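Heads up, one of the protein chains got dropped from this complex, but the rest are sitting where they should.
Every chain is named by a letter (A and B) in the order it is written, and numbering of its residues begins at 1.
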Amino acid sequence: MTEPLIVARNLRKEYDDLVAVDDVSFEVAPGGSLGIVGESGSGKTTVAKMLVGLERPTAGRIEIAGTDCSVPARGWRERSRRARSLQIVFQDPYSSLDPRQSVGDALREVLVVAGLGRDRTEARARELVDLVGMPERVLGSRPSALSGGQRQRVAIARALATEPRCVILDESVAALDVSIQAQILNLLADIRERTGVAYILVSHDLAVVRHVTDDVIVMRNGAIVERGETGTVLDDPQHPYTQLLRESVPRPGWVPSAGATR
Amino acid sequence: MSLLEVEGLTLDVPVDSGNGRILHGVDLTVEAGSAMGIVGESGSGKSMTVRTVAALLPPGATTSGTVSFEGEQVTGMSSDRLRRYRSSQVAMIFQDPRAAINPVRKVGNFLIENAVTNLGWSRSRAREKAIEVLREVGINDPERRLDAFPSELSGGLLQRVMIASTLLYEPQLLLADEPTTALDVTTQSAVMALIDRLRRERGMAMVFVTHDLELAAAVCDTILVMYAGRIVEKVPASELHERSRHPYTRALLDARPRLDGRESRLRAIPGQPLSGLEDVTGCAFAARCPFALDICRTDDPPVVVVDDGEVRCHRVHDQLWEVS
Partner (left out) sequence: MSVAQVATIVRTRRRSRLSHLGVIGWLALAVIVVFMFVAAFGEALAPYDPNAIDIAYSNVGPIPGHPLGFDELGRDLLSRLLVGARSSFVGPLALVALSTVAGTTLALIAAWRRGWTDATLSAGFDIAFAFPGILLAILLATLFGAGMAVAVIALTLAYTPALGRLLRATALRETGMEYVKAFRVMGYSDFRIVVRHVLPNLMPFIIAQAIVMFGYATLDLGGLSFLGLGVQPPTADWGVMVAAGAPALLQGYPMQTLAAGTCLVLAAVAFGVLGDRLARMWGVE
């Protein structure tokens, strides 16, 4: 087996008295796809934030491409090195872009910061909008002129600009209309095929997780309750909580039930 | 006479360039005790339709057509009558219960005040009844919850409080606008089970607005599918999967990833959802429809009654799908 791209070991995060993440470990292979499933308060988003350095783990270890990334980067060089291995796409397509910056400027800025020569940024920016299935003329558009789905495409293009080896999708399709969500999910599949990028999908939506990921961990109250190959876990969930999650998804013939949790 | 009859409803809201129409002739009928789901994407006008029924419109909005409740025109109601209508005949629950409850006043205050001012109950009777309905929506130790502030309750619990508030006066019609969209799936299931049970027990009618077709199908008798401010299909919920005929309805059903297996590609709908504000000639869905003919781009499709449903599509008889 190849060296894992991302390794998280015994991650823990405490806020005052609250344990948000408790002893979470997982690995992502290069080009792999891991789902982190859970509801609000499960700690799934905190895990994502620790991976990208927006939160500092209370304990535990994060390795990305063989380098220790357990604490947020200090210094510009380290930051930009990490930016080239791991990126994130957030949930809200409306607040994740600077409203004053055109799509082209946003992409060019990332490229310049990443150290690409100014002469090559233009071509690369065009490549990126093409990669996310948008016409070149959007380079001149402000976010306010774009729909939610288009903004999310821009956010994906921006995340891919530094050619990261892994992208975290933090509920990235949750706010989109059904018809747009399908477009973005297809796009994500195409991109993975073309670039070999790995995904970590943080989501509450089991159907989306099934579509995007190979492996899954199910989190509840900060801890992992079940893990395995995505198809196996969703078809034959072992933990009662996973079973409850599975049973709560509306589908043909489904009847809502009071369930066991409150 | 039906409980609620909406006919030829249009809604215009002020936009920069004058007025924009976001509902283009909506017709719907809700019988007493029945449940209707309105499904669509953003801009479809589903929320605005129920808000019009509740006479809750943005400032400057104008309507034409009729909305009648038990035969009485809602649009013609005086403000006094309207208050009685909203406080005793219809109830509305919203996506975000936090936006609908005053955050600096206690939960009990919210429940009791309403009953005292709008229904003329005594405080002690209102309190007693409030405890009773809180218990009914599955809230433990309701006496303590009455003294809690909204911020101390989770979203799911607060939505239960909203539901409880509607039970205080036993309305004939419940208008639910994406009541579970902000909730976790397990909480959604529990809240929907609650709404469904209470509604059936009391013979309350419901108009349920959601973007989730499966959720609507699970708790409603009839499904209306809206697109760009128009109703494109009406189908009995039990026949949604087997007998819906509008290309948009079918496309929505197909676009969701499946939970029980993995397809290599999703059948995405090209383009993006149209809002009612956009100018359209012909069928509003034509631009995204794989089956569109020339006539679809020029002529507004008529409503065709098929089996137990209604479809607004030129190609409704063309056997685009196998319909059992």
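Going forward, a residue touches a chain if its C-beta (ideal position, glycine included) is under 8 Å from a C-beta of that chain, and two chains touch if they have at least 3 such contacts.
Quick caveat: nothing in here was measured; it's all calculated off a predicted structure.
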item	value
Residue of A:S80, A:S147 or A:S257 touching the missing chain in the full complex	A:S80
Absent-chain interface as seen on chain A, which is shown	52-54, 73, 76, 79-84, 86-88, 90-92, 95-101, 109-110, 113-114, 144, 155, 158-159, 162
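The rule is simple: only the chains that are shown with their structure count from here on.
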item	value
Between chain B and chain A, distance of the C-alpha-averaged centres to the nearest whole Å	32
Touch list for chain B against partner chain A, complex	41-42, 138, 155-157, 184-190, 192-194, 196, 211-212, 214-215, 217-219, 241, 251-252, 255-270, 272-273, 288
In the complex, chain A residues that touch chain B	39-40, 147-150, 177-183, 185-186, 189, 204, 206-208, 210-211, 231, 234-235, 244-252, 254-259, 261-262
